[in-house]
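Every protein chain except one is present and positioned as in the full complex.
== subunit A ==
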Amino acid sequence: MEIVGSRKPAADEAPILSLYRSAPQVEVILDDFERFAIDRLLVLKGVSDGLSRGKKPEEMEKLVKELWRTHMGHPDASETRNKDIISHFILRLVYCRTEDLRNWFLSAETTLFRCRYRLQNLETQRMLLAEFDFPYKALSQAEFEVVKEKLVQVSRSIGLSPNDAAESVFFKMPFEEVSDLVSSRKVFLLKGYAYVAMSQVSSPVTKQFRRILSKALELTNRKWTSISQEKEKNRLTPIVESLSSSYLGPDYSQHQESSEISLRDIDRLANNSFPPCMRHLFEKLREDHHLKHGGRMQLSLFLKGVGLKLEDALTFWKAEFSQKVGTERFDKEYAYSIRHNYGKEGKRTDYTPYSCQKIISSTPGVGDHHGCPYRHFSEENLRAALTKMGVGGHAMDDIMQKVQTRHYQLACTLTFEAVHGISCDTGVNHPNQYFIESRKALELKRQPTT
């Protein structure tokens, strides 16, 4: 893909959806490069969030429609297609570089594709099959007659009317292509072949999409690391690298059901799994029975993200603060702001816990304990804090080196790795992410090896 000046491609008859099999021979201006990427990233982030919240397929389709319209929409259809394809290829560069990044991108793009495909009407879906060189042909009338009765039976067993089966087009393909439909017994199987209805064809098409993209990502990774990264050192590389580290991951404002925590556990959790910034705030709170505004915000939103329920949060903060200012004053002056954080007061915004970027860029003053220890502590205090967490020797040196070169998040990643003894490929971008990864790592250690 040549990126030189600014020239729009000719109005094309390109289809609505693409398998992105080859990069377009088109020119993009550098400004558009970043803008397109961010817009698509917002869509993918929305998809990824939806998945992690367990949205059902119909809800996901609605979500995708909305996200696509908001971020990728354009009055001119060919512009949309243009942006679609270009932004995809840009993000391939960004997300090809580690296995975790590839997996995330693969999962989000595959879901996006599936939803967009299913949002098309059946006629368009059929056309797209031809466009995608879909390897399986529809059943001939003769073939259909042989299995018709069984197909009707399957149709009825999944709640469709028998007419749907009678009128539908069916495709015969190896059962491996439709594992999800096999799992839920939504297809008829005969001698190793699955008979897939038109309404179900999104399943093998999406599988094909995923296969193509997975291979392409591996290839892109090799090409990028061996050739382009160096070649584009002054132009694309800085944009690409900043895109993947800019905070566009989950916002941890809604914790998962399984991760709710209780007050009993909080000290233990703080000791084992809180990142340094939150450990410090927590310790100071226990020590002084007070925190100033900045610290209250940073810690209480973090605790919300970790799974502390509102009632427990109020109990917790009250227990500490009342030792300094008394219960009456707590109720009058501080309880409100906790409730506000949880979206129960005022304009009821459910505030999201702060990301590392936000915390690093904050400006704690005298008497404040919030902020990022790697940035805001003195070297001496930082060493002391890390030693308390069990970091020593080589790891400490590496971390200090990162701090000196102002790579605070990398320093925190190294801390995580030193404390837990495992590597953290995605890097630390958010205190709640640190917490979740920590719980995962500790859980893994608890399980007996098979």
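Convention: contacts are C-beta pairs under 8 Å (C-beta built on N, C-alpha and C of every residue); 3 or more make two chains touch, one makes a residue touch a chain; residues count from 1.
Convention: contacts and distances are computed from a predicted model.
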{"item": "Name per UniProt, for the chain absent here [options: \"Nuclear pore complex protein Nup85\", \"Sorting nexin\", \"DNA primase small subunit protein\" or \"Tax1-binding protein 3\"]", "value": "\"DNA primase small subunit protein\""}
{"item": "Of A:25, A:183, A:363 or A:378, the one touching the omitted chain in the full complex", "value": "A:183"}
{"item": "Residues belonging to subunit A that touch the chain removed from view", "value": "99, 150, 153-154, 156-159, 175-176, 179-180, 182-185, 188-193"}
